[in-house]
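Removed: one protein chain of the complex. Kept in place: all other protein chains.
Right after this comes chain A.
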Amino acid sequence: MFDQYDALLLARFQFAFTVSFHFIFPAFSIGLASYLAVLEGLWLWTKHEVYLNLFKYWLKIFALAFAMGVVSGIVMSYQFGTNWSVFSDKVGPVIGPLMAYEVMTAFFLEAGFLGVMLFGMTRVGPRLHFVATLAVATGTFISAFWILSANSWMQTPVGYAVNAAGQFVPENWLTIIFNPSFPYRLVHTVFAAYLTTALVVGGVGAWHLLRERSNPGARVMFSMAMGMIALVAPLQILAGDMHGLNTLEHQPTKVMAMEGHFESHPEGAPLILFGIPDQQAGTVRDAISIPKVSSLILRHELNAPMKGLDTIDRANWPYVPVVFWSFRIMVGLGMLMLALGTLSLLARFRGGLYTWRPLHWFALAMAPAGFVAVIAGWVTTEAGRQPFTVYGLLRTAASASPLEAPAVAASLLAFIVVYFIVFGAGTGYILKLMRHAPHSGESGPEAGPDGLIRTAGITPAPAVNPARTLGAEV
């Protein structure tokens, strides 16, 4: 099946496959953990039962998404060594410690309090339970901080020296951690996670509003999600624009590929909306473009000169069609998110947020848009970094493990089979949970669907006053 490919291409495909599958879950759980913290906080503050029901409703979904994120993440932590051993040897001294800090500050925090968050409400009482929820939410954010720092260093490497063995050796840790593209990538990715979650929550709310307009849980979640999208979508477009300007400064070839600029434009570059990039011929065929607008966006001046890929050695070109199209998918979906947010504001001010069905259908259709946009964005930035793993310094071809093609082909096939079964089933279970309308007296993840209690260990005497625990409030 994979005979025609070499070990390098297979390893790249395997990494892309496993990391894309993995990132779907954190993209959702970073936002969802924060949303759960907000819901639980609102419940503790207002004592309105609807927040508690929504908390339990989304907590069950979180348990599934988080488990899938954890197990697909273990794969990533070993894949650097199994498939990219030369990269690990050379870059390990710099990005290894960043990832070790991710494990020590984030993974343990999330894992240590996840059990309490999922199963511990009746054992520790609502206040300590809220602390556990906050710990998990904070953990997801810290995790994003470190892993995005590591990734950003590969895009914009600074603060290092190279030793006799050819390894990158850290010289200044603050410079490495806060490398030039990191702040932009962090903000852009965290906003993306919030939008992804808001779109899912909004889509689920819309679905239940379409079926039962008066469902209080559906109303609250739809209203919260639409408010979030109306707020974050414009901020995200602004952050994306600033990220793009940063990329232009530090990784110009990536921007050339995103824009489809094979040729240089000394007197203002056109904004190519659509077209068919031809890597061989070095041109975009059938391009629909607006003259000089690319210069306006990227240089804030109509006639600013823009260099094209013709100024770059062909051996250092990324594969333009992938970067070009993934970028357009991301931007297009971003514009649709802005439209959804704006329409929801309009509906809100006219008092039709819960009754305007076209808005609900639109929100439902947009439910998966965040995932698609997030993956498209990562494809843009990762494929745009090619043909390097460490931009400009270490080539991808010189990063891979000395493995035989059949070994990588076999593992890739195994990943595809296991991932489709496991994550297919998991997505099915999440959709099944979402299909149930949120209702009064919602059960939490400590109860299985057939009524079995899943707590681990029975405290000989109740550790907390039962009157203070969740069950008593409902």
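The definition used in the following text is that a residue touches a chain if its C-beta (ideal position, glycine included) is under 8 Å from a C-beta of that chain, and two chains touch if they have at least 3 such contacts; residues count from 1.
Methods note: contacts and distances are computed from a predicted model.
**Student:** Can you pick, from "Sugar ABC transporter substrate-binding protein", "Catalase-related peroxidase", "Cytochrome bd-II ubiquinol oxidase subunit 2" or "HTTM-like domain-containing protein", the UniProt name of the chain not shown?
**Tutor:** The chain we cannot see is recorded in UniProt as "Cytochrome bd-II ubiquinol oxidase subunit 2".
**Student:** Taking the entire complex into account, which one of A:Pro26, A:Gly120 or A:Gly370 touches the absent chain?
**Tutor:** A:Gly120
**Student:** May I ask which residue of A:Leu8, A:Leu39 or A:Ala63 touches the chain that does not appear here?
**Tutor:** Touches the omitted chain: A:Ala63.
**Student:** Of the residues listed, A:Phe141, A:Phe178 or A:Tyr429, which one is in contact with the missing chain?
**Tutor:** A:Tyr429
**Student:** State which residues belonging to chain A touch the missing partner chain.
**Tutor:** Answer for chain A: residues 63-64, 66-68, 70-75, 77-83, 85-86, 88-94, 96-97, 99-105, 107-116, 118-120, 123-124, 163, 165, 167, 169-171, 173, 401-404, 406-407, 410-411, 414-415, 418-419, 422, 425-426, 429, 432-433, 448-460, 463 touch the chain left out.
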